[in-house]
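Of the protein chains in this complex, all but one are displayed in their positions.
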Amino acid sequence: MSRTPLENLSGLGLELPPASVPTANYIAWKVARGFAYISGQVSIIPGKAEHVGRLGDGLTKEQGYEAARVACLNAITQLQAAAGDLSRVAGIVKLSGFVHATPDFRDHPFVMNGASDLLVAVFGEAGRHTRFAVGASSLPRGVAVELDLVAELKDEEEPA
Amino acid sequence: MSRTPLENLSGLGLELPPASVPTANYIAWKVARGFAYISGQVSIIPGKAEHVGRLGDGLTKEQGYEAARVACLNAITQLQAAAGDLSRVAGIVKLSGFVHATPDFRDHPFVMNGASDLLVAVFGEAGRHTRFAVGASSLPRGVAVELDLVAELKDEEEPA
Partner (left out) sequence: MSRTPLENLSGLGLELPPASVPTANYIAWKVARGFAYISGQVSIIPGKAEHVGRLGDGLTKEQGYEAARVACLNAITQLQAAAGDLSRVAGIVKLSGFVHATPDFRDHPFVMNGASDLLVAVFGEAGRHTRFAVGASSLPRGVAVELDLVAELKDEEEPA
């Protein structure tokens, strides 16, 4: 019997960070017609990790990879809240990746692999997703990576 | 009985601007499988408001907030066309926010609150949405904000 997403996370020595709660008039996730939309998540876990800065200007692409992994952990936390249980995620549909980078940076795909690798490690085949990876001249609070997710949820009658 | 989105707009002293019509081979909105997709809307209402420029370089974040509100008004106009009637909007699903900003700008969330606050003021709980807010080094016509929306529509048989 295959392992659950949470067991996979444990196997990686990871645990989900607490869900951040937006302090403005938007929400962290919304479910509509079987899709879970997750708001943009950044590369900060308070007290644990803070990936701030610009790729190509001080941050290495390996640090960017870690930043994308951290932002993705935050996204998985929100997805758990949206789905109720990560086993109700039918698949990750889309990863939108924004990398805070200098004009000459070219390794956005390497950076976003930090998120893509984690999604597949946690969800297996269902975690394989479409994505884009682009450069942003600036991001909120100066973070290195912001990303968002769209996932498909199983229908109520399907076994979780 | 609760007020309609148009009544809420009136209550704010706002009216919907005329819909801009794309002059190229794309369209302002499209409905597919119960979702309304709205094309990128910018912070200009001809003859009324023109928010052009770069955050962190002349424009204050408060001006950015106004720019996002203006772009969102344009998006609500298009959403009305897509839905036929704003009362047929089941909910705002996703707000994608691009803020024209210098590399050191950090207050993208404050800016995009100009759109988020308007959506909740107009649609109430249904207006609470997921979003991302990122920096763009440049935007069409030099505008301060470009944003797009995805909304969920009510099914035909549901009361509007």
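The chains carry the letters A and B, assigned in the order they are written, with residues numbered from 1 in each.
As a convention for this text, contacts are C-beta pairs under 8 Å (C-beta built on N, C-alpha and C of every residue); 3 or more make two chains touch, one makes a residue touch a chain.
Since this is a predicted model, take the numbers as computed values, not measurements.
Residue-wise, the contact with the chain that is not shown comes from B:40, picked out of B:5, B:40, B:114 or B:127. Interface note for the absent chain: among A:44, A:67, A:86 or A:119, the touching residue is A:119. Among B:54, B:69 or B:88, the one in contact with the hidden chain is B:54. Among A:4, A:20, A:63 or A:102, only A:102 touches the chain left out of the display.
Subunit A meets the missing chain through residues 33-35, 56, 90-91, 93-95, 99, 101-109, 113, 116-117, 119-120, 127-137, 150, 152. Touching residues on subunit B toward the chain that is not drawn are 24-30, 32-33, 37-40, 54, 96, 98, 103, 136-142, 146, 148.
Throughout what follows, only the chains that are shown with their structure count from here on.
Remark: subunit A and subunit B have CA centroids separated by 25 Å (rounded to whole angstrom).
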